[in-house]
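Entry: chain A
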Amino acid sequence: MGKIEMKHLFWMLYACLFVSVLVEVLLHLSPHFHAHAAFVWQEIPGFGAVYGFIGCILIIVVSKALGHHWLQKEEDYYEKH
Partner candidate 1 sequence: MIEWLHPGFIYIFGALLIPFLKGKWQKAYLLLLPVLAFVDLQYMSTGVFWRIPFLEYELVFGRVDKLSLVFAYIFVIASFLMTIYALHVERSGEHVAAFIYVGSTLGLVFVGDLFTLVVFCELMAISSMFLIGYRGTRAAFEAGLRYIMVHIFAGACLLGGVIMHVQATGSIAFNTIGLNDFASYFILTGFLINAAVPPLHAWLADAYPEATVTGAVFLTAFTTKSSIYVLIRGFPGVEVLIWLGAIMAVYGVIFAVLENDIRRLLAYHIISQVGYMVCGVGIGTTMALNGATAHAFCHILYKALLFMGAGAIIEVTGRSKFTELGGLYKYMPITFWLYMIGAFSISGFPLFNGFVSKTMVLEGAALAHLPIIWLLLEGASIGTFLHTGLKVPYLAWFARKEPACEAREPPKNMLVAMGLTAFLCTLLGVYPQILYRMLPYPVEYAPYAVGHVIGMSQLLLFTFVGFWLLRGMLHGTPTITLDTDWFYRIGMKKFIWFCQKPLMTFSSSVNNGLMKLVSSIVWFSRNPAAATNIMVNSVAFVVLRPFNPVYKQYARNLEELKKTYPGNPAKSVAVGTGVLLTLVFLAFYLTIYFIYA
Partner candidate 2 sequence: MIPIEHFPVLIIAISLLSAFTILLAGWVNRKSCCLITIATITFQFILSIFILRHVLTVGTIRYWLGGWRPPWGIEYVVDALNAFVLVVILFLSLLVAIYSKRNVEQEIEAKKLPTFYSIFQLLVTGLCGIIVTGDMFNLFVFLEIASITAYALIAVAGGRALKASYNYLIMGSLGACFYMIGVGYLYSVTGTLNMADLRILLPPLYANRAVQAAFVFFVIGVSIKAYVFPLHTWQPDAYTYAPSTVSALIASTMSKVMIYALIRLIYSVFTLDFIRSYMGLDLVICWVAAMAIIAGSIFAITQRNLKRMLAYSSVSQIGYIILGVGLSPLSIWGLYGAVAHILNHAVMKGCLFLAAGAFIHKEGLWNIRDFEGLGKKMPYASAAFTIAAISMIGIPPAAGFASKLFLILASLEASQYPFVAILLLSTLLNLVYFWRVIDRMYFVGHGHGHEEATDGGESESELPLSMLVPMLILAALCIILGIFWLTELPLPLFYEILSDLGVSGGVTL
Partner candidate 3 sequence: MELMTPLFAILCPIIAAPLILLSKRHPNIREGWTIVASVAMFALVLSMAPKILSGEVIECIFFQTIFEGIDFGFKIDAFGLIFAITSSSLWILVSLYSIGYMRALNEHAQTRFFFYFCIALVGAIGVAFSGNLLTFFIFFEILTVSTYPLVIHEQTPEALSGGHKYFAYLLTGGCFFLFAIMMTYYLTGTTDLTPGGISALGSASRMILIVMFFCFLLAFMKAAWMPFHSWLPTAMVAPTPVSALLHAVAVVKAGVFGIVRIVCYVYGVDLMHELGLWLVLAGIAAFTMIVGSFFAIAQDNLKKRLAYSTISQLSYIILGAAFLTSNGIKGAMLHIPFHGFMKITLFMCAGAIMVATGKKNISEMAGIGRQIPVTMLAFSITALGMCGIPPVCGFISKIYLCFGAWSLDQYGIIFLAIILISSLLDVIYFFPIIYTAFFREPEGERSGTGEGKIKEAPIFMLVPLTITAIFSIIFFIHPNTLFIFDLVNTAIAELGPLFGGI
């Protein structure tokens, strides 16, 4: 995969990100929408995006912290103990 292709891909990605949020905002503005939102946050446009981003960061950071301080051990851990 060439460098230029990567760049294109990233542009496409940014477009997708933008579109997905935009569509939802539009949806929320449309009068027909409020049909089934089970929870409050489903009514916030872009919630999924925020949750996805934050969730991803959290998962990585939290588990890495856990692993670093506690759970991760050298590979011959069980042979030694």
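Simple rule for what comes next: contacts are C-beta pairs under 8 Å (C-beta built on N, C-alpha and C of every residue); 3 or more make two chains touch, one makes a residue touch a chain; residues count from 1.
Selection rule, in plain terms: all candidates are chains of the complex that A comes from, given by their letters.
These figures come from a predicted structure and were not determined experimentally.
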In this complex, the candidate that touches chain A among 1, 2 or 3 is number 1
So, in the complex, the side of chain A touching candidate 1 is made of residues 1, 13, 16-17, 20-21, 23-24, 27, 36-39, 42, 46-57, 59-64, 66-67, 70-75, 77-78, 81
